[in-house]
Each structure stands twice: as C-alpha cells, then as structure tokens.
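Apart from one protein chain that is not included, each protein chain of the complex appears where it belongs.
Moving on to chain A:
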C-alpha cells in the first residue's frame, strides 16, 4: 500500500506509471479535485450542451462548473453567447433555473437589468455619474462546433478548438444538430470521481458483462480487443465486425459521410477522437431493435443505416450521432466523489413525440446503460478509497483509450503546475 496523503500533486504526477490507473489521491483528495477544476475545467474547452438547449431568442441555460456559474443564451439577433452568471453590482447570481426564457437579464436583488449582449441597461439609484458601460456582464469564451456548445473559462482559451471544429465539421454536419430539439434530458449523479466516470466511458472491456441493452446495437470490439484471448465465436464476431467496418466505411465515405477514425486524444490541448461505428443487426440506431427510434431522419439524411458516429472530447464529453437521433453526454465534477453525468437525447426539431418517435424507445438503451455505468463507477470509487488500493494495469488491447485519457489529464496538470 502506498501512502500518498503527504505527497505533493507534482511529485505524484512525476512518479505516475504509464499504463496504470492513477494513484488514490487523484481520485479521492480534495486538493487534487480543486486542482482539477483549476487546471482542467477552468482552462480547457468544456462541453456543456447544444444550440437547441436555447432554441429561441431570450432562452437561457445555466451551467455550473465548480464555483463558476455560466449563462448560455441566445440574444435578440439569434447569436449564442456565454456570460458569467454574476451581477456586477454586489455579485448575486442572476439566473437560478437551469432553463428559462427572459426578455432581459434582471438580477433579482436590486433589479440591475442587462441586455442579452451583456450590456448593463439600467441600474436605479446609482446617480447621474454612474457609467453603466463599465458594468456589463463578464463574457465567457464560447465555441459552437456545428451546434455542440463548448465554453472555456480561461482568460485565453486554447486556440486548437478551431482545428477541432474544422476536422469535425464534415463528420457532424449531416446530423444537423442545429435543427434538432432536446427530446429528453437526464441528470445522473454518479458516486465517483469524475475521472472514474471518464475512464469508464473510454473502454468497452466491461460492456459484454454489464450492458445487455447497449451491446445489442453496439459492438464491444469498436474500442479494441485482444485476438489471442478470445474463443472461436468471439473471434468470428470480431472478424465480422472488422469486415463490416471496412465495407461500411467505404460505402459511407463514398457517399460523402466521413467515417474514418481520427484520434487526437492526448497529443493536443483540445483532445478529441471520432469514428463512425457500425451498428449491429438492422444497423440503424442505438435502440433495442436497432431500428430508428424516430422516423423523422436528421438533416438531409435519407438513409437510416448511417451507423453511430462516435465523438469524444477531453476532458468531459462523448456523443453518438445516428441517422434519427443524437445522444450527447457531458460530465461535470461536483466533489471528489460525486460527478454529474448529463445526457441529452436530440431528435429532429419537427419530430412529434408519440407520432414520429416514442420517448421510451428513444431513451431506454442509454438510460439502462448509464444506470449500469453509474453503479460500476460507484464500485470503483468505493474500492479506490480503500487502504488496499494501488494502481492496476490497463489492458493494452481494450484500455488504450483509457490510458490516453489519463495521459492527457496528466499532461494538462503538469502543464498547469509548470
């Protein structure tokens, strides 16, 4: 057993063993949790939602990240903007509901009134010499990648988001995120450190044993496998999957849908990975019968069998884009041992519930899967706390992407600590 309580984060990082899970303190210590917020969540691009979260002018969404609270809104010109949710008078939080619709932003405390472009419009009793123009809301960097909203709380945001947007544009465009609506959202609080939630997502080693629903449409092999440890049936399955990837990628790319893997998980500040993954059986969507859950296909799509485009970003998101719906996931740390997993299901904005889609069919695979993953995260976190815990080895075949996540994390932390 390693006693890490007295070791500095810098020293812990320095002695980190590649290919192994992190030392206990990274998952349990308040100090490192605080450091994670400073070094990662307040410095890199964080995925927080989609443009359809604020569909109309005046729609506002509040996202809290650690001690920061951010307003994401659509202004009167239809532009999406982000501001700190802090009144420039005495600092009161301005908007309290997660979603609302406003004419102007008005602080409840003393009714300081801001325009949707952040300008202070009105502050009573401040005297004739009071300059409202110096008291606008503080802006937060915002980047919409084809409708996926990323914010960055740093003074200077990493510039490589533009490159990400450029590379991901052709992959995401066919799914026309801006023309969707949020059909459903579930906020799940997992009882584990946020990195455990992320690590869990970055492998499918655990899928066969835990995700009976997800593994109907999704191949566990999409995230790596070890050929030699598999029995004959499994090997055949894996081979079928590989042939399918080859065929379908050829087909999709041929008809103008980029599908090939791009992996920049740990070689840049704004890390990401994408690949269009085949879907099993009917091949249409991540549903229990693998057929589309919404008969109104997204964007200009006419073919239902588009597989599931998988898109991940560091540190806090993953997404599945199908022909008929999109599932997006955002991870937000709450405390060393509590993490918010926010899942949104998007369908075509004109799709009518009960007519074009059935909400239960749309959501049941991922509600079950999230639930199973939440339990697994809890299992890991409670074990990691134990005095018996020591970092264990990742599978070189099925956990390579977990290693990339952890590696990216350590690089960012090292960069911050200087």
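Definition applied: contacts are C-beta pairs under 8 Å (C-beta built on N, C-alpha and C of every residue); 3 or more make two chains touch, one makes a residue touch a chain; residues count from 1.
Going forward, contacts and distances are computed from a predicted model.
One chain of this complex is left out of the view, and of "Protein FixC", "ABC transporter substrate-binding protein", "Ferredoxin-NADP reductase" or "Quinol oxidase subunit 1", the protein name its UniProt record gives is "Ferredoxin-NADP reductase".
The residue touching the chain not shown here, chosen from A:19, A:58, A:136 or A:400, is A:58. When the missing chain is restored to the complex, the residue among A:122, A:236 or A:281 that touches it is A:122.
Within the set A:113, A:132 or A:395, the residue that contacts the chain not displayed is A:113. Among A:104, A:138, A:281 or A:360, only A:104 touches the chain left out of the display. Of the residues in chain A, those that touch the hidden partner chain are 56-58, 76, 101-104, 106, 111, 113, 115, 121-122, 124.
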